[in-house]
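The structure follows.
With one protein chain removed, the remaining protein chains of the complex are shown where they sit.
By letter and in written order, the chains are A, B, C and D; residue numbering begins at 1 in each of them.
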Amino acid sequence: MFIARVTGSVVATQKVGSMTGHKLLVVEPYRLEEKKRGSLVPTGRTFIAVDPLGSGEGDYVLICQGSSARLTPETKDLPIDAVVIGLVDSVHIEKTNVYSRNDS
Amino acid sequence: MFIARVTGSVVATQKVGSMTGHKLLVVEPYRLEEKKRGSLVPTGRTFIAVDPLGSGEGDYVLICQGSSARLTPETKDLPIDAVVIGLVDSVHIEKTNVYSRNDS
Amino acid sequence: MFIARVTGSVVATQKVGSMTGHKLLVVEPYRLEEKKRGSLVPTGRTFIAVDPLGSGEGDYVLICQGSSARLTPETKDLPIDAVVIGLVDSVHIEKTNVYSRNDS
Amino acid sequence: MFIARVTGSVVATQKVGSMTGHKLLVVEPYRLEEKKRGSLVPTGRTFIAVDPLGSGEGDYVLICQGSSARLTPETKDLPIDAVVIGLVDSVHIEKTNVYSRNDS
Partner (left out) sequence: MFIARVTGSVVATQKVGSMTGHKLLVVEPYRLEEKKRGSLVPTGRTFIAVDPLGSGEGDYVLICQGSSARLTPETKDLPIDAVVIGLVDSVHIEKTNVYSRNDS
């Protein structure tokens, strides 16, 4: 999985039938800042993921990719390759808090 | 998933039997422009995807990759790893419209 | 899927039993030339793919990756992650022919 | 699979129900130093993996990605794409020990 920040959303009216009613988020993967590893920094990449958890813009989420994206109750048998499986509360690196939801 | 622009099409007469009749599109993944995140920009990569939705050149589409590409009614059991699952109407980033089908 | 040019072949006598008799091609993925998008250019990457279609060196082929590589009659249940699913006749980008088999 | 160093952990209270109770680690893939191949060096990438083995910060672990991440007793049917399958004791390259758990 990877940590991503929710940056937006996508509207698609014409789509595969089974996709009706599933919210599509624009998410950007984050990684640890390479030098000091003291913060999360954006990777510049852009993914679209289905969100069964109701996360909003600015939230940091956990994204699962591949066939396992179909392994949540809401996404069974969907033609998708990425899903939000959790909202990140905090990330700790070597005893240091590099992200906390309450602070952001 | 990722957002891509339909840039062309591929013709292949000699192919695995089950692929007969399935339209093959050339698509180019797009990502958010890295500095201001105010527009979609091309990544320079090239993928071929099956299109069960009848999209045309210039359309922005949602591409699903991997085994889930076989999870639409039209692509069941096909030897494919990428499929169009939706036509993008609009993309919103932090309350701003960065793409709208009607404008393009 | 991606478009690739067949550049060579691999011989492997010691192999997993089920792989006996399956031709192994060296293929190089191609993408659209980034500036003018008027031709296909090599990516410099190297893949090995099983070929059930009898393509030869210099041919442009369509490669399917992942579990779907097992979804052709000849490759069912094989331990492979890439297969040739079609021989490319032509590629059109924005109404322009950027590759035609007869021309090459 | 790839070798990674455990650098931290993630807390996510709101998540897909089946994920409750599964520890989420932040891991960083390592590769062989390119010139002399005499040591393992960080790649700068960041992954989140489920850990059924109880590894701790600083441990070097083996990460399995994709659908196979669901093939351990503790991760069956989970919506995950990465799992710790082993704790690395030692890595030998051309008869030389480039990593030993006891030394680190």
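Simple rule for what comes next: a contact is a pair of C-beta atoms (placed from the backbone, for glycine too) under 8 Å apart; a residue touches a chain by one contact, two chains touch by 3 or more.
Keep in mind it's a predicted model, so treat the numbers as computed, not measured.
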item: Neighbouring shown chains of the undisplayed chain, as defined at the top; value: C, D
item: Touching residue (missing chain; options D:12, D:27, D:48 or D:85); value: D:85
item: Touch list for chain D against the chain that is not drawn; value: 1-3, 30-32, 34, 37, 52-53, 62, 64-73, 75, 83, 85-95, 98
item: Residues from chain C at the interface with the omitted partner, ascending; value: 7-19, 24, 26, 28, 44-49, 57, 66-67, 69-70, 77-82
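We adopt the following convention: only the chains that are shown with their structure count from here on.
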item: Mean-CA-position distance for chain C and chain B (Å); value: 20
item: Whole-Å separation of chain centres (CA-atom averages), chain C against chain D; value: 33
item: Sequence positions of chain A contacting 2 or more other chains; value: 66-67, 69-70
item: Overall pattern in which the protein chains touch one another (line/ring/star/complete/other); value: line
